[in-house]
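Structure first, commentary second.
Missing here is one protein chain; the remaining ones are kept as they sit in the complex.
Going by the order they are written in, the chains are A, B and C; count residues from 1 in each one.
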């Protein structure tokens, strides 16, 4: 983009313009996707709880988020007395900026990235882990003990979960031999058993662990101890309202998509469908091919986000000590073991055997998925449960 | 007057301003927030210099780890809300003059260095850096590893919950 | 001086260093002192990385030592905080002026 712009304007200006364009695109994507995700979350929670969810605004209630947004923008923006005004005001922006910065290094397709970084994966982890600052500041500056509890819990939780998350990211990176997300995704082109999740048993497990840990580090249920409305009112969000409150949600949904995108780039082949015998960019030309790739990538990321929502509405929340115990006593040793295991695998496993394992894993996964879907389809809603909601 | 220089000026202003903020803030958490901006600014300075790996390391270790710890510690050790420990003006003057003296000396030394060869090209990425850590600089790497282990154990020991004397 | 050069970085780091020194010297809160130390370390690190860019002899070494400094800073913060917490448990304050048991 810079090159094409540079034909018309000076180089520096071109770079600034490109940067602004990228920022606008990313911001637009975050905003739109958050609107859609909030709608989806309400719909999914409704379905899971055997109700309809939003139906009034727009078709299927699609505009519900917009209506909510208008309400939030017009709400009074106030700061509690006794709060540290400066910190209270900037906390949401700190949280949002961190999530936003993550998208700078997230490639949506081959070369479709705001700033191609050689250490993309590392950078992504780094900025996502600084999101905790906003929460911590919000909790501290609210001058409210529930907020403070929420903030401190969040700090402890995120700092702890960051370790197994980084270790699990290292597992595919060990195979790829680079930190460049673009390159990692390109290495997984072709059929879907080339995805790193099917590379060997360790990456398969690493993907599972990474997904759980990433959920936790986005402070999503069942790990949402920072809000924990049954214990802490609303945690660090207690004193917030209006736009500032919505920035926290923007940040949350953005980082959900960011970690899902990271997962799909590292484990699930990035923008590769895994089912096409050709490259869309080669077949359909750069513009349309890249659009297809972007679509595939967003679909994969969104599917993972939907799984996160599914988890939120199906699983009960853990206690804070259980959360910490799960991380430090289980995830941390397991991820260390996985890292060692994948190194040993890379060093000593013969090529042929590795190929076989990959196919077996992939086929087994597909079969398992089909079995789950079929058995889920055969399940009927429990009459007692549905009855409980219909009858007064 | 190129883009690099503009970006540097912006970043340097951010870093310097927030460093001043760190010093002048009365409450500890506010200092920490200014420190956060300083550190992020320094991280972006590394990106500007082309040391991407270092910048990311700075972010993940300093911002995501160390600073969270510091804020955590600050929160745990403030007895009341927004606890403030005031410093006497005389001390400010004394310390300020010493710091100013050091700054002046350092600047004069920097200026004395004069014109240096400009950029030596791209900074080696994580690959050469990792190789360096496992070959020529293996000893410092191992020392740091052992050091970290010692710190891990030592900090856990120091901060462990102590039983009150007399209780079982 | 409109071309970005080593001197700019050195001056910035000198300023950061002076700020760190001032911070250590004026803060009575132990955590604040820790922050001053971080500032000083960052000042040193800026120099290292700037040397990496501008001096041929520092191609790898500058980065290596910058990484070591970052890692050691984290370790130092952990231990310092453990000590501060202990001090707080014993004294009920983090005012370093109260820590004068070794006064001559």
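The rule is short, and it goes like this: a contact is a pair of C-beta atoms (placed from the backbone, for glycine too) under 8 Å apart; a residue touches a chain by one contact, two chains touch by 3 or more.
Methods note: contacts and distances are computed from a predicted model.
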Chain not displayed: protein name in its UniProt record ("Diol dehydratase reactivase alpha subunit", "NADH-quinone oxidoreductase subunit L", "ABC transporter permease" or "Oligopeptide transport ATP-binding protein OppF"): "NADH-quinone oxidoreductase subunit L"
Displayed chains contacting the withheld chain: B, C
Hidden-chain contact residue, picked from the options C:13, C:26 or C:93: C:26
Touching residues (missing chain, whole complex) on subunit C: 21, 24-26, 28, 33, 96-97, 99-104
Footprint left on subunit B by the chain that the document does not show: 91, 94-95, 98-99, 101-102, 105-106, 108-109, 112
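Quick note on the criterion: only the chains that are shown with their structure count from here on.
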Distance between the centres, which are taken as Cα means, of subunit C and subunit A, whole angstrom: 34
Interchain centroid distance [CA atoms averaged], subunit B/subunit C, Å: 5
Rounded Å distance between subunit A and subunit B, as computed from the means of their C-alpha atoms: 29
Subunit B partner contacts - residues on subunit A that touch it in the complex: 11-12, 15-16, 82, 84, 86-87, 90, 94, 117-119, 122-123, 125-127, 129-130, 132-133, 136-137, 140-141, 143, 148, 151-152, 155-156, 158-159, 162, 166, 179
Touch list for subunit C against partner subunit B, complex: 2-12, 14-23, 25-32, 34-36, 38-39, 42, 45-46, 49-50, 52-56, 59-61, 63-64, 66-68, 70-79, 81-86, 88-89, 92-95
In the complex with subunit A, residue positions of subunit B that touch it: 2-3, 6, 27, 29-30, 33, 36, 40, 52-53, 55-57, 59-60, 63-65, 67-69, 71-72, 75, 81-82, 125-126
